[in-house]
Each structure stands twice: as structure tokens, then as C-alpha cells.
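One protein chain is absent from this view; the other protein chains keep their places.
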Amino acid sequence: MRRLLNPVTLLSALVLVVTLIAVIWPGLLAPYDPFDSVGDARLEAPSAAHLFGTDALARDVFSRVVYGARLSLLAAVLATTAGAVLGGLVGLISGTAGGRVDFAIMRVIDVMLAIPGILLALIVVASLGFGAVSIAIGVGLGATGSFARVMRAQVMRIRNEEYIEAARTMGLRRPTILFRHVMPNASQPIVAMASTELALAILAVSALSFLGFGAQPPTPEWGSLVSDGRQFIATAPWLSIMPGSVILVVVLAVNGLARNLGGNR
Amino acid sequence: MRSAGRLHRAGPVLRFVAPKVLQALFVVWATYTVTFLLIHALPGDPVLAALAVRAGDAATTDPEVLDALRAQYGLDGSILHQYVSHFLALFRGDLGVSMATGYDVSDMVARALPKTVAVAALALVLGFVGALAFTIAAYLARPQWLRGAISQIPPLGIAIPAFLTGVVLISVFAFQLGWFPASGADGFASTVLPAITLSLPTGAIFYQVFSAAVFEAGEAGFVRTARAKGLSQPVVIGRHILRNAVLPAITIIGLQIGYLAGGTAVVETVFSRDGIGRITVDAVLARDINVVTGVVMVVAVIYAVTTMIVDLLYGVLDPRIRTRVAAKPRTRSHAATPAGGDDA
């Protein structure tokens, strides 16, 4: 119970609750229409009326950041889920099957790890078209390799544990053992890893949208908001720094909770 | 290739080295195959994309012209033919010609690689030194809360988006203070800000590994013994703790390289630097097949060779490994080994 009272955890949870509200009901948090100008106030500095200032088309940047949460975070969640599920399955098969299958799969994983993740994601995005879903698939594919490795290691460890041996001697069929006993036990580290990976995925997704592979305008995304503001860095640095800081805070919050979930390693 | 010179060596060494060399070769070949397949699955017309880059709003979409260009770039043969001929050319070190710009891909890579390596190397050094400093500071920090506070700082490095760091560094150190150039790849000064940007996440990764190793070692018997023998604090740190930190640090260098290779795409964009990352982003957008393949191959070779050397080094540094059957030493904490696929 003491863990719940940890101020870091509390703060992280608070940030994530607010972020979740932004994802589900952005209208509750955003004071303005993120797609329309608020008059002629272009590139205004942050103020009480416009917490993050206004952009070159006189739109409220805070509202755009709020509305940007949905795509940015859903893409990251999708990427992590895809990576964990796919990687988990591959690792499970590899670890269970052993022998040549294991060898072949692991060599493929080696290759996946040898291609820089961002490049893999770039190629995926280029072939599927720009957008949050392609980015999610690209990033998820990049994370698959490491999930598979961890899963495989877990499976190999558990395989030789006594209760598995016991189940085998009891005459349970292989799939039954696999799904009843091996998978639940091996999944724990995967879940812990996924929370860490989620933070990395948020960063990767925003990096890709920063590089210009994100959703079509005027749909806001965190990375593209930073990128849009970059040309005004000398005159209006808050345009980049504010959305960038929001990414940082959310990533820290995810990490903060992840460390607690993972037993504070 | 590499093992050839060692053939005369004794059997055990060969048995240790040969699989690692084979594995490196395999990674390179398979990477080529995967990249080739992925790139040829790209929609869009590489010829048209190349033409548009050069001709701008005067680009033609006349099908006859496009067919002629396709033939000129060798894109009219069968996929298998292209696969084989391209691979053979790669073996001769011929990476082909960029369709968009007409430059030799080998030249482009040779030009850009040193600039990227300069930043990446400096980032590794800064990250390593910074992580070490934080590790020692945390080790020496006395009140428990201070140690806790110090150890909270390095993990921030992995949470900061590289573009945010870059943008802040540019506005403070380039525009306001004028200490470093905001852009370009000219001289050492221009590598400083990009390297700092990249060193934050690499440093955070190093720190995780170091602190795990050092604090375990700090509790380990031999450190207590050393201290009991009356060895001074610096000696304990230097002789026992650092040595324990270096070994795991080496193992994650391969991963760090994969990470850096991705990270440079963002950093080179923020700092308007010429480099591998920027070339890649442009090439993917322009469907510049040869450039993308060339870059991936170069990165894959670097990665494979580094991994191989690290494995071999590890064997030299830690004789126990040589006897182990396990394929590769891995760091124990997954948190310390971020996926090669996540770059920020």
C-alpha cells in the first residue's frame, strides 16, 4: 500500500488520467476549436487566455495539443500492443518449438534488430501511406524483435520448471501446457516490458510524425505540432517547446507508473 | 572472410570465432533480402519520384518517357534478376546510383557516414562519461534520499524527445548564447549540440546498466573485502566497480548503435546536418531504391561487425563465456535493453 502513496506514482497517475480525458473527451479540456482561428491573434505568446499561445494560423495551441493526444497515444498503444502480441507469439513459438524452428526464427529476429527501427518504420509508412495507423504498425514491427527475445527467454526458463515437468508427466497435451501454464507465466515480464515500451513508442510515434509521416493536416499530432512550430523557433519558441514538453511529461508519467508496476527495478 | 587468416589457429578458437563470423555474414545477407523485398513492395513509381525531384513543376508524366527511364535504371527486368544482380554488385562494393540525384550511392554514404559517425561517437562518449559520473555520484551520495534523487535524473534522458532537446539547445546555445553553430556539419563545434542531444538517451541506457552492475557489485563480497582491507574509496571505485561496469557496457554497444542509427534521422533533421539519417528519410520519400538499400546495408554491416567484435571481446574479457554454449550474453534487465526499433 505504501507504493500507492509514493508521490511520483500519484503524480504519474494524475497526468495519465488527464491525458486519458484528453483522449476520450478532448472537448472537456480544450477551451477552443482546434481547427479554427481565434481571431487575428497570430503567434501570441502563452497567456491566461492561450496557455500555449497561438500558432501562425491563429489557432489555440493548447487546444491542438489536447486534440492531438488521441492520435498520438492511440498510435503508441496500438504499436506496443502489436509489438507485444506479435513478438510474444513469435517468442512463444520459438521457445517452445526449439531446434531448427527456433534457430530460423532467431536469425530473422537478428535481422530485424539489425535494421534500425526507424528505418523499418519509415519503409512501412512509405508503403502503407502516411498516417497514425501506418506509423503504429511500423513502430510495432520494430519492437517485435525485442518482445520475441524476452518471451523466448521466459519460455525456455519456464519449460524446465518443475510444474511443467509435472504437467507433462500427467499426460497433458502440448497446446494445453503451452496455453495454460507456459504462457500465463511467461507473459508477466512481457506486460512489464510493454509498459516501458509504451513510453518508447510514444517517442517513436512522435518522432515519425515530427519527420512528416503523420496524419493529414489539420489533424493535430504531438510530433507534427513540434515540427510545425520549428520554423518559428526564433520568434515563437513556445510553439515547439510546449507540445514537446507535453510529450516529455506524458512519457515520464508512463515510465513512473511502469517502474512501479515492474516492481521498482 | 575474417576467419580465413585464423584458420591456422588452434581448434577451440576457431570453433568459438567461426559461428560468430558466419552469423554476421548471415545477418548481412538476410538484411539485404528483407530490405529488397520491403522496398519492392513500396507503391509509387520510383522513376516518377526521381523525375519529380529533378524536374520540379516541369516534370512530365508521359508514359513513354517513364518507360525509357525505367529501362535506363535497370528496373525493367524480373524481380529475381534484379535481386541477384544487385546483390552481386553489392559484393563488389558497388551500391549503384541514386535515381533522384544521379550521385553514386557509395559516394553519398562515404560522404555522409563520417559526419554521422562523428556525432554518434561523441554521443557515445558523452553518454558513457555522463552515466559513469552519475553512477559514481549516486554510489557516493550518503543520505539515502540524495542517492535516490540523483538516480532519478539519468532516466529522464530516455524520456526527452530528441527533437525537443535539439530545439531547446539550438535556441539557447546557438541563438541566444552563440556558443555553437545551430546547424551544418562543419568541424567539431557543429557536432557538439547534436551529440549532446543524442547522448541523453544513450547515457540513460548506460546508466541503467552501470547502476545495476555497480550497486550489485557494491553489495558484493569482494567490495566489502576490499574495503575491509583498508583500500581507499577511489581505489574501490576504480578497481572494482568500474571494471564491473565496463563489461555490460560493451554488450549494449551493439544495441546503442542500432539506436543511434535511428536517432540520427531526427537529430540531423533538427540540426540541418548532412548524414545517414537525413539521406535515408529523403530517399524513402523519393522511393530512391538504391540509396535506401545502400544505407541499410552499410548500417547492417556496421551492426553485424560490431556485434561480432563485442561477442569476441566479451569472450576475451570473460573467459567463462568461451565455454558457454549459449549463443550470446544478454544483459539481465530488459529495461536496459530497449528495442532496436524504438527511436525518439
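Letters A and B mark the chains as written, and numbering starts fresh at 1 in each.
Going forward, a residue touches a chain if its C-beta (ideal position, glycine included) is under 8 Å from a C-beta of that chain, and two chains touch if they have at least 3 such contacts.
Criterion: contacts and distances are computed from a predicted model.
This complex has a chain not shown, and the name its UniProt record holds, of "ABC transporter substrate-binding protein", "Sulfatase", "NADH-quinone oxidoreductase subunit NuoF" or "Circadian clock protein KaiB", is "ABC transporter substrate-binding protein". Here the missing chain is touched by one residue of B:L14, B:A52, B:L75 or B:V305, and it is B:A52. In the complete complex, the residue from A:A58, A:I158, A:L172 or A:V249 that touches the missing chain is A:A58. Listed by residue number, the positions of chain B touching the unshown chain are 44-46, 48-63, 65-66, 97, 100-103, 108, 111-112, 170, 174-175, 178, 181-186, 269-272, 274, 278-279, 281-282, 285-287.
Take chain A: the residues that touch the chain left off the picture are 35-37, 40, 42-43, 56-58, 130, 210-214, 216-218, 224, 227-228, 230-235.
Keep this in mind: only the chains that are shown with their structure count from here on.
Annotation: 21 Å between the Cα-based centres of chain A and chain B. Across the complex, chain B meets chain A through its residues 23, 26-27, 30-31, 34-35, 38-39, 41-44, 155-156, 158-164, 167-168, 170-171, 175, 255, 258, 261-263, 265-266, 269-270, 277, 280-281, 284-285, 287, 292, 295-296, 299-300, 303-304, 327, 330, 333-335, 337-344.
Contact residues on chain A toward chain B in their complex (touch as defined above): 83, 106-108, 110-124, 126-127, 139, 141-147, 149-150, 153, 189, 192-193, 196-197, 199-201, 203-204, 206-207, 210-211, 223, 226-227, 230, 233-234, 237, 240-241, 244-245, 247-248, 251-252, 255, 262, 265.
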